[in-house]
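Have a look at the structure below, then the notes.
Every protein chain but one is kept in place in this view of the complex.
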Amino acid sequence: MRVKLCALLAVATTLGLSAPPAPAQQPVVLKVAIVQQIDSMNPFLAVFQSSTEVGRLMYDYLTAYSASDQSVTEGLANRWEPSADKLTWTFTVPEGKKWSDGVPITARDVAFTFTLMMTDEVARTANGSFVANFSSVTATDDRTVVITTKAPQVTMLALDVPIVPKHVWEKAGSIKDYANDRMPVVGSGPFVLSEHVPGQFIKLKANKDYWRGAAKFDELHFVYFQNSDAAVQALGKGEIDLVNRMAPAQFDSLQGKPGVTRNKAQGRRFTELMINPGAQTRTGEPIGDGSPVLRDVRVRRAIARAIDLDALIARVNLGYAEKGAGLVPPVFGKYHWQPGAAELRTFDPAAANAALDAAGLPRKADGTRFPLRLIGRAGRAYDEQASEYLKRSLGDIGIPLDVRLVSDNQLNESTTAATYDLAFSGWSTNIDPDFVLSLHTCAQRPGADGKGGTTDTYFCDETYDRLYAQQLSEFDEAKRVEIVKQMQARFYDQVPAVVLAYDNALEGYRSDHFAKFTTQPAQGGVIMAQNGMWGYYGAEPAVRTSQAGSTGWGGFAVAGAAVAVLVLAFVVVTRRRKATAGERE
Amino acid sequence: MRLAGRFGGAALSLLMVAVLGFFLFRVVPGDPVVSMTRGRPTTAAMQAELRAQFGLDRSLPEQFWSYFTSLLRGDLGTSFTFRRPVADVILERLGPTVLLVGTATLIAVLLGLWLGVRSAWRRGSAFDRVTTGVSLTLWAVPTFWLGMLLMMVTGDLFPSRGMRDTDTAPDFVSQALDVGHHLVLPSVTLVAVVCAEYALVMRSSLLEEMHAPYLTTARAKGLRDDLVRRRHAVPNAVLPAITLVFLRFGLVVAGAITTETVFSWPGLGLLFYDALTGPDYFLLQGLLVVTAGAVVVMNLLADLLHGVLDPRVKVV
Amino acid sequence: MNPLLELRNLTVHYGPKCVVNDVNLTLAPGQTLGLAGESGSGKSTVAMAVLRLLPRAARVRGEVLLDGDDVATMSWGRLRAVRWASASIVFQGAMHSLNPVHRVGDQIAEPMRLHGTPGSVAELLEQVELPREKARAYPHELSGGQRQRVMIAMALACGPRLVIADEPTTALDVVVQAQVLAVLGRLVAEQDLGLLMISHDLSVLAETCDDLAVMHRGELVERGRTREVIANPRHPHTAALTAAFPVIGDPAHRWAEPAGEPEPLLEVRDLVVDYGRTRAVDGVDLTVGRGEIVALVGQSGSGKTTLARTIMGLRTPSSGRVIFDGAEVARTGRALKAFRRQVQLVLQDPSSALNPRHAVFDAVAEGLRVHGVPGDEEALVTAAVERAELRPASLYLESLPHELSGGQQQRVVIAGALVLGPRLLVADEPVASLDASVRGEVVALLLRLRRELGLASLIITHDLGLAWQIADRVAVMHQGTIVEQGSVEKVLLAPSHDYTRALLRAVPRV
Partner (left out) sequence: MSTFRAGLLAQRTGTAGAAVLVAAAVIALVAPLLIPADALDVTRVTAAAWQLPGAGHWLGTDHTGRSVALLMAQGTGTSLFVGLTAAVLSVGIGTLVGVLSGHFGGLLAGALLRVTDFFLVLPALVLAIALSTVLPRGLGTIILAIGLTSWPSTARMVRAQTLTIEARPFVERARALGGGHAHVIGRHVLPSVVPLVLVNATLAVASAIVAESTLAFLGLGDPTRISWGALLHQAQLHGAVPQRAWWYLLPPGLAIVAVVLAFTLVGRALEAVVTPKR
């Protein structure tokens, strides 16, 4: 018995005290937390933001956005030329760029990728909208690719489509079933996918042959986290090096933490409160059950005036947001719009009350005017808290709110079917504002059967639609910017939705491991979730005195000791019982 | 005859699981395709394509028939989230769950039964009171809270998440140690809750037997106290306890969901949570069918095992 | 010579309750001693005290000398050595006293291994007249009689000089009981063992034991040679016990007055009842006349209880007819309900025949409420209760069943039957679970009811003595058929069927 015990103890101590064998030269690894699942490694199918981001590291696009100011810069192509009628675009893929397996990158790869998307419906799953307007894509030689479109398209330099190697993908067979997980995955980006364990991690190695030059570290690991809470905790412990999408409180909690640097960046996202303006189908049939009083723009404006955006940002966003106005966040500087003094609606409950009285909606005996419903997403902290504020604010102008927080699915269902009065929503925008603007055109409303709509707010306004059409064919950037701003002003004036805030992107990193990251844009920009791969690519390791990978092997010592104590107790008890067993019944 | 009945019952249960799995997730409000394309630039045509891709454009009976026939072939449909067969997604998460649940169940069964036997045999002793008190308290503890608490209390001693570090040396020993290191907190959490249940079950099972006349016979024969316990009382009491252990396998499943969620253990429980946040209905449906099916099979096994171990059952 | 077993001033308390009070007994080698007493008289406690098997809650005083050694002061090690090797016990209820998950052979061998006794299980099984293959059987695979033989074989495994048999044959059929007693008696005689046999049944003890001791409420009230004690009971309790076991053929024990040939009240014609594939009742004809008491006797499993349930309409017959008062009994609906008002059932165990949550008043009034009988409920209930000889009724009406003695409970059951003014009583073993001393009173009550109310009874019993005591006519049932029926005198004194003779032979004689 004693021998067995000793052996057990020995094993326990060995387990507890011996550190894992450390190789002499460890590769420098950047470990990044991701909270969202990776849906697919196949760039034609990957829809999630996290997968798109990994895709950007593996595959270059035709063009890229510069890190400093997000202007269009060299991607796979270094030159591009539209025809006079803007229907034909010629891109030049320069010599010298190589796939990670050494095969040269040519214009034929580009043509192959786009043609695949145009011919295979499954290949359009992720990025189909970019090729919807294409009529042909041809490679005239190894260097030149010519794209013709059915109508002029302003987004020709913002084709966010990963270009895949033809020599690999033409053997892929069915796109739907191609997981793209045969390691190492051939790509053109700064990193090469080397291992993917679903639900656990993704490992990428630096592409030593990358045409911009290899990254300054060896490996990039994306580690999957259940929630940002766990990720923040792991960052604090030094288990990972980079975290984004932190909640304001989590961001605050990292303040002053040694070895951690926080990055409060301008985000691409805005949060809005949709106000059902009297939803209709494309053919003008009413749809849903939105409150009829909201059809009156005066009522919508009054509601907007009753909301204290500054207070919302201070209390709910804990200050980590900017006050909302137009549809384009300030991070995309030139298209961003702010109301002038004349247009500006300040927070003024008294004016809102007066406006409602004027609109013929006086307070009733119980002090209320009319009830409204507000729906939001259960489990989203913002909705849960902001709804409390709105309940109070609108209550002050005589509108009792019935707040319902529902599942994602139900929220989508309600907003699509227009069975809401007020609803929380939000969009992530791109550098080119076309998409977010298109959401509010009449054509986006659903068909007669109530299906096929992609409208955001059921907004339909002649002025807005006319401006939308104008900007779509305006190739002079300054003029286009002007039109886009006019559209936002119109949207602000008609209030189908109140843009509540532009959320800050809250990130944190181990500055004791990595000294510097490239942000986009250079001033106040983000590290992760960029329109590009600069954040990871440009990371510079800190000069490290020691490998701080102290994942607390002491834990084993504690566990070992606990087990040893338990075993000891068991043995002692058993022995004592044995000794006295003869004298007991 | 009895065997056939058991198998028939299990088959019927599995069928009911399948039907339940289908209809539960078909009554949901909302168009799953809208969820899938949320926040993406999508056209109506693309939505329609997706609808056709997932067979959502067909009538309910048609959908059920194709669901059911695929199920028989082991095909659980395609996950919205992963764009891959649900069966594949589930299969690749099975390993970690089996590791966690297996470790925890093994420890919990051994420890729980031992504690239960000891406290029942010395009913009313200090050991019994402490064991029962602790077990009752642990039974009252929500699993996830215990996990969060452990995580907070142990601080940096153990990794806070996952099953493996990404930068562990590739040799087997380092990998195994790494996994073991990650396994400590989740399995302690799961053991604590499950073990309490087992200890209580075993205790009451043995207490049932404590007054059985055959124990008096054994004593009268001159057997030592611990022999009476080991040879006579425990073999009788352990049978119902083991059956209950198997029967409450659902409890372990439930515990695994919350434990894996808290510790980001990359198993089925975590997958469940992920599917929930989607919500990815095909995945949820697959998980429901698989977990419920597993529990049904476990019960069948318990039944068969009971038949093998307990001579009384054979004749029936 | 040292006595084998000597109890000196043995007193056992459970908490404040004294269950054995100052008992003195001696048992010489080779002597057979019967210990008789009603349930709760403390006789089993005495048996357990001999091997110090009482639960810890019991406080034992006095001495228990086993071969001159005091069991109470032995070390545990010594005690374990003495157990089974010096004295062994044949427990009652072998089903539960054998471990259900071990083979019986292993259970017999266990004490032999433990005490290092040579011998073989097969031999022991042969001694108790069981085939040696039975060693591989599990307890549940054996019949009651076989299990009891296994218990006996186990008791003899270590060659003890004293065997204590605690109600070894209770719950066995008369015929099986006779066989087991024969085996036990033979082995005791062959091996010259001391036997302490405990039973509530005087006739069993009379059959096996030379000496008899009678216990009553924890005290030893009488001790002597068996024959003398039974023939000349000195203590009134002994007398009551003796009376409870009527001697068939003894006119003093025949209480029923002779009656004429009455008109038939209940007629059963060619009744067949099946349980799944087994035929429980196979073509039975039976008649009960007005005011007549008919005893239906047979072993357990003979189908007599099924027959009674079918007559009551609680089971559906496969074929045949039940005719009551000239009209066929309906199987369902209002007519069945009306029939049930005329015929009442009295069950074997009064403690379980009464809902423990219902007070006496509710239990008796249940029939009135079910049938919606108009009138003063309280008066009717009081009358019925007093008729069942619980006087004054007001003393009992509010009591709950567990506050009453077994005899009182049975009277409540009878009152519940009487309250509807029935014409026929079907009584299933009405006195079998009653203590000997109250048994006679209930039998007398049944007879008085017949005399006063003209109430006919069908009494189902395994006890031929009861039939002799109370019935006008006897029907003997065997394997679903009635093999013989006729007047009590004719059937019990001059049986014509072999089975009846076998039953009569098995009855222990005093």
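We just call them A, B and C in the order they show up, numbering each chain from 1.
One rule holds for everything that comes next: a contact is a pair of C-beta atoms (placed from the backbone, for glycine too) under 8 Å apart; a residue touches a chain by one contact, two chains touch by 3 or more.
Owing to the predicted nature of the structure, the values given are computational and were not obtained by experimental measurement.
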Omitted chain - touching chains that are shown: A, B, C
Residue in contact with the excluded chain [from A:Arg108, A:Arg315 or A:Lys516]: A:Arg315
Listed residues C:Asp106, C:Glu366 or C:Glu441, member touching the removed chain: C:Glu366
Per the touch definition above, residue among A:Ala247, A:Val293 or A:Val526 touching the missing chain: A:Ala247
Interface with the undisplayed chain - residues on chain C: 15, 56-57, 312, 314, 336-337, 340-341, 344-345, 347-349, 352-355, 357, 366-367, 370-371, 413, 416, 420
Hidden partner interface residues of chain B, rising order: 9, 12-13, 16-17, 24-25, 27-29, 123-124, 129, 136-137, 139-145, 148-149, 151-152, 211, 247, 249-251, 253-254, 257-258, 261, 272-273, 276-277, 279, 284, 287-288, 291-292, 295-296, 299
Residues of chain A in contact with the chain not shown: 227-229, 232-233, 236, 247, 249-250, 252-253, 311, 315-316, 318, 378-379, 381, 384-385, 388-389, 392-393, 403-407, 410
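Please note the rule applied: only the chains that are shown with their structure count from here on.
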Separation of chain B from chain C, taking each centre as the mean of its C-alpha atoms, in whole Å: 51
Whole-Å gap between the CA centroids of chain A and chain B: 34
Where chain A and chain C are represented by their mean Cα positions, the distance between them in whole Å: 83
Residues of chain B whose C-beta touches two or more other chains: 219, 224
Chain A: positions in contact with at least two other chains: 582, 584-585
Residue ranges of chain A in contact with chain B within the complex: 15, 20-21, 23, 26-27, 29, 31, 37, 39-40, 42, 45, 47-48, 121-122, 124-125, 128-129, 132, 176, 179, 197-201, 203, 219, 221, 223-226, 230, 233-234, 237, 239, 379, 407-410, 412-413, 416, 427-428, 435, 446-447, 451-454, 549-556, 558-559, 577, 581-582, 584-585
Chain A-facing residues of chain B, complex: 28-32, 34-50, 53, 81-84, 89, 92-93, 151, 154, 156-169, 171, 174, 177-178, 180-181, 184, 219, 224-226, 261-262, 264, 266, 270-271, 273-274, 277-279
Chain C residues within the chain B interface of the complex: 48, 51, 53, 79-85, 88-89, 91, 93, 96-102, 110-111, 114-115, 138, 140-141, 154
